[in-house]
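All protein chains of the complex are present and in place, except for one that has been dropped.
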Amino acid sequence: MGAGLAYAVLKLPAEAPGLSKTVADNIDMSGVDNPVTAVVVNFRGYDTLLEMAVLLLALLVVWSLGSEPQRRELAPGEVLVYLTGLLVPLLILVAGYLLWVGAVAPGGAFQAGSVLAAAGLLLVLSGWRFGARFSGLSLRITVVGGLAVFVLAGLAMMLHGGRFLEYPIAYAGALILVIEAAATLSIGLILVALFLGGRPSPDQSPGSRPESRAEK
Amino acid sequence: MDEFYLGMAVMLLLTLVGGLWRVMRGPTPADRMLAAQLFGTTAVACVLLLSQVFERVALLDVALVFALLAAVTSVAFVRRVLNDEEAGHGDN
Amino acid sequence: MTTAFFYALTGIALFILGLYALIIQLHLLRKILAINVMGSGVFLLLIALATRTQSTPDPVPQAMVITGIVVAVSATALALVLMRRLLDAGGKAKLPEEKTD
Partner (left out) sequence: MEKMILLWSFDALLGITLVWLAWLTLSRDLFKSIVLFITFGLVLALTWVRLEAPDVALAEAAIGAGITGALLLGALARLESTPADGSDPAREKASLETVVPPGGTTPRQAQRRDRNVE
């Protein structure tokens, strides 16, 4: 099988223009200057839309399997508290930078989302959990937000007489930024929730603070 | 100058391969994990050299993300694997 | 043989290695690792073949690989949760044929 695959690959022409010329010719219409971001959000928006749906589906399956396992975490030491305090703001800053720079240089929603998830992972590892205040509706809204904004933008374009996911050149840059910002938040949160490995359950725990439950 | 940078990158890759010896031999899990952390530093240096060779400033961002993200793995190691070992069969 | 083909062949080697390990390894965690190695092989093949252009590499396979990486990590997380559920339900993380390792 390996030999067959290798033979098939070696039979390919040594030089193929691919689609880079097509993308380069149409880059002015996409609203961004980085060809990869243009392909991800604009030219092949369907892929990314469905990809967000796949992430959401994975999270749904994990949540449907039960609530998150109760872990007994040691209280974080001085070093970890200091490191978290130092790294988490820095990671959030870098995520924002990658999101912004994605329009002109390597970066974009997926990269920024995973850096954001890394910040969340650090917090989780030092004992933080989704609080009662956040584990209800607001968590769900943020998680679905990326997909929802994407679909809403596509539908709004349809109402304007265009086709689904076809952005007018004038607003394309701003639209892409909004879509990517929502996608970044969703991807980061979904990855953190997947790391927790279950539905957050503030009500079941004996230690959850009553005043935060009252706020819900 | 490119030749020098590329040569250094090849050297760094060789040190990475050498470091694998510690991952394979290292008597304790901490030894293996530290070696992997060191690879992260090697990779940062390698990316910086390549950004000079290919003249792409954007690669500096890659090095930045590398440097930041290496910390997450080590924190996960200390909090999950080491803590559980202590809680499991340590005496104090 | 050009650089693109060298890396494409490396990708195929990774894919085959991962497939082999997926079949013969019995521990579920190692099967998950094997699937990840297979995926990396496919990504490497795609990106390598995208560099066969004269100027900048083809951005379409690159965009596909970026989404692929994120999907792969979410699938891995899902597989790990499933493995843990199996463990909690009293099963073992290893398929029954193996004695010890």
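By letter and in written order, the chains are A, B and C; residue numbering begins at 1 in each of them.
Definition applied: contacts are C-beta pairs under 8 Å (C-beta built on N, C-alpha and C of every residue); 3 or more make two chains touch, one makes a residue touch a chain.
Everything numeric in this text was worked out from a predicted model, so none of it was measured.
Considering the complete complex, the chain that is not shown touches A, B, C. Panel shows chain C; residues 3, 6-7, 10, 13-14, 17-18, 21, 25, 27, 29-30, 33-34, 36-37, 40, 43-44, 47-48, 50-51, 56-57, 62-63, 65-66, 69-70, 73, 76-77, 80, 83-84, 87-88, 90, 93, 101 of it touch the chain omitted from the view.
Of the residues in chain A, those that touch the hidden partner chain are 34, 36-37, 68-76, 80-81, 84, 98, 106-108, 110-111, 114-115, 117-118, 121, 125-135, 191, 194-195, 197, 200-202, 205-209, 212. For chain B, the residues touching the absent chain in the complete assembly are 2-3, 6-7, 9-10, 13-14, 16-17, 20, 23-24, 29, 32-33, 35-36, 39-40, 43, 46-47, 50-51, 54, 56, 58-59, 61-62, 65-66, 69-70, 72-73, 75-77, 80-81, 83-84, 87-89.
Operating definition for what follows: only the chains that are shown with their structure count from here on.
Which two chains touch most often is answered by the contact tally, and the pair is A-C. Inter-chain spacing, taken between the CA centroids of chain A and chain C, is 21 Å.
In the complex of the two chains, the chain A residues touching chain C come out as 1-2, 5-6, 9-10, 12-20, 23-24, 35-36, 38-40, 43-44, 47-48, 51, 54-55, 58-59, 61-62, 65-66, 69, 108, 110-111, 113-114, 187, 190-191, 194-195, 197-198.
Contact residues of chain B toward chain A in the complex are 57-58, 61-62, 64-65, 68-69, 71-72, 75-76, 78-80, 83, 87.
The residues of chain C lying in touch with chain A in their complex are 2, 4-5, 8-9, 12-13, 15-16, 19, 45, 49-50, 52-64, 66-67, 69-71, 73-75, 77-78, 80-82, 84-85.
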